[in-house]
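A single protein chain has been omitted; all remaining protein chains appear in their positions.
Coming up: subunit A.
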Amino acid sequence: MWSEDDVNLNRRQVLWAGGSIGAAALLSACSGSKNAGSSGPEGAPQQGGTLRVGALGHASAITRDPHGNQGNESDYLIIALVYDTLTAPGLKQNTVDRLASGWTPSKDLGTWRFTIAKGATFHDGTPVTADDVAWSLRRLRNTPAGAARLPGIQAKNITSDGKDTVVLVSDYANGELPLLTRLTTFVLKKDTPEKDIAKAPGTGPFKLDWYRGGNARLLRNEHWYRGRVHLDAIEVTMFESPQAMANALLSGQIDVASNAGAVAARTAAARTDIQVIRRPNDMAMPIVMRTADGPFADPRVRAAMKLVVDREAMVKQVLSGYGSVANDILGTGDPQYAKDIPQRRRDLAKAEQLLAEAKFDLSRTYDLVTTEDIAGLAESATLFAAQAREAGIKVNVVKQESGTFYDRTWLKGDFYTNYWGTNDSVVFFASKTMVTGAGQNEAGWSDPQFDQAYRQVIGTADDKARATALHELQQIEYDRSGYLLWGMADGIDLATYKVHGLPKLPGYGRVQLENVWLSR
């Protein structure tokens, strides 16, 4: 579920489903015309109508603060429709414009200046100023999660310059800084009192009509600075389980079931009145092997494990086919993902040879720890264990309750499954999970060559040199990282056929509903 900077989502909140909130958005929302990543047949959008959306959430985890830790997809959806972020995720580029119309770095890539879009106003009509944006970003930075959301940017280094420019100074050169502002930088009015946060006017395509117990009704913002919004209103209903949400869709109570998952998709596939919208590269479900010490410390052992897995079978059985095979490099949705690195395939002979060379103890049984946090995760461990047995490796699957897993296994264990919602960039995963000393270095990896490639990528302004370094980084990751990434799960939304223009980007992309329209 988490992706990048973002991470609005906390770990345990996504017990429901293959729920990832990743990222995405519309590319050219200015004119409100068709956008590259959306569903439905072409044709002139019709104006009007109320879209009824179901989204997952728990009543206990309700969060109204746009800068709080939104555990609920439903809350994030509502917030993302009412408030705008500075930038947004895109299909052809990792980062596209939103409330910021553009951004420029200093030569050393340490200082970034964001220009606020012309004509941007809050729902009460007041124009958005750089002061509002700087205040909102500082407020975000000062939350407990702030350091994770805006890494390297101290609150005091977020300032306004004039009426329409916000300046962010990073503690280090960071060519990917705008990517950090895609998902959580919701802008509120400067000095909004804490008690009014839930009702504070935003700048987004929809205005809040009412919110109660996780459900909400939103009305079109007639004066949205990015163009015309088609729908009159959106009604969001929170669902505790994907099953109940799918049932509601099948019985005609909602028009869209957001992030309903593969199981619901299979049910709906038999129905002619329901469209299944697949958003590729939505979620990574890697198997993590500890590199620092333990039985997988030898890179030959890790390489062998990556040759043991039958990736096609995993996608077919674990994801019901709603996914794609991956190549042990995280960040598959990145436009600069190294597609030219050869796809690893199952090769048991080679694997056995590598294991023999590394003197891997085949008499032992290895525990693979997993959880049932998302659909398919435990199944992936079980299927992998069966495949490993064919190579003579004894793997015993151990299921842990989510809390226990994060307390005892995550970041520490030798061998476990985990998941990341993403179309996040390759660099994001490198920075969060693979660079030496990274906060979520799940495999305890430390590779000087990798670190050097990483530093080169984020510190290089020249596109070509940067691309070369990024390729090098991916090659090292492919060769010897602790990640066995066998596939990527699709994000799956279900909708009736009268809904058009639904976003097709992975993760958080599903919340960008401003271009949706209803045919009548």
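Simple rule for what comes next: contacts are C-beta pairs under 8 Å (C-beta built on N, C-alpha and C of every residue); 3 or more make two chains touch, one makes a residue touch a chain; residues count from 1.
Keep this in mind: contacts and distances are computed from a predicted model.
Not every chain of the complex appears here, and the one that does not is recorded in UniProt as "ABC transporter permease", selected from "Glutaconate CoA-transferase subunit A", "Ring-1,2-phenylacetyl-CoA epoxidase subunit PaaC", "ABC transporter permease" or "Thiosulfate oxidation carrier protein SoxY".
Of the candidate positions A:V166, A:V229 or A:M245, contact with the unshown chain belongs to A:M245. Across the entire complex, the residue among A:T159, A:Q353 or A:Q440 in touch with the chain not shown is A:Q440. Checked against the full complex, the one of A:P151, A:G202 or A:G376 touching the unshown chain is A:P151. Considering the full assembly, A:T237 is the residue among A:T181, A:N221, A:T237 or A:S320 that touches the omitted chain. From the options A:T126, A:Q253, A:T436 or A:S519, the residue with contact to the unseen chain in the full assembly is A:Q253. The set of subunit A residues touching the chain not shown comprises 1-2, 5-13, 15, 58-65, 68-69, 71, 144-145, 147-149, 151, 210, 212-215, 217, 237-241, 243-245, 247-248, 250-254, 401-404, 406-408, 432, 439-440.
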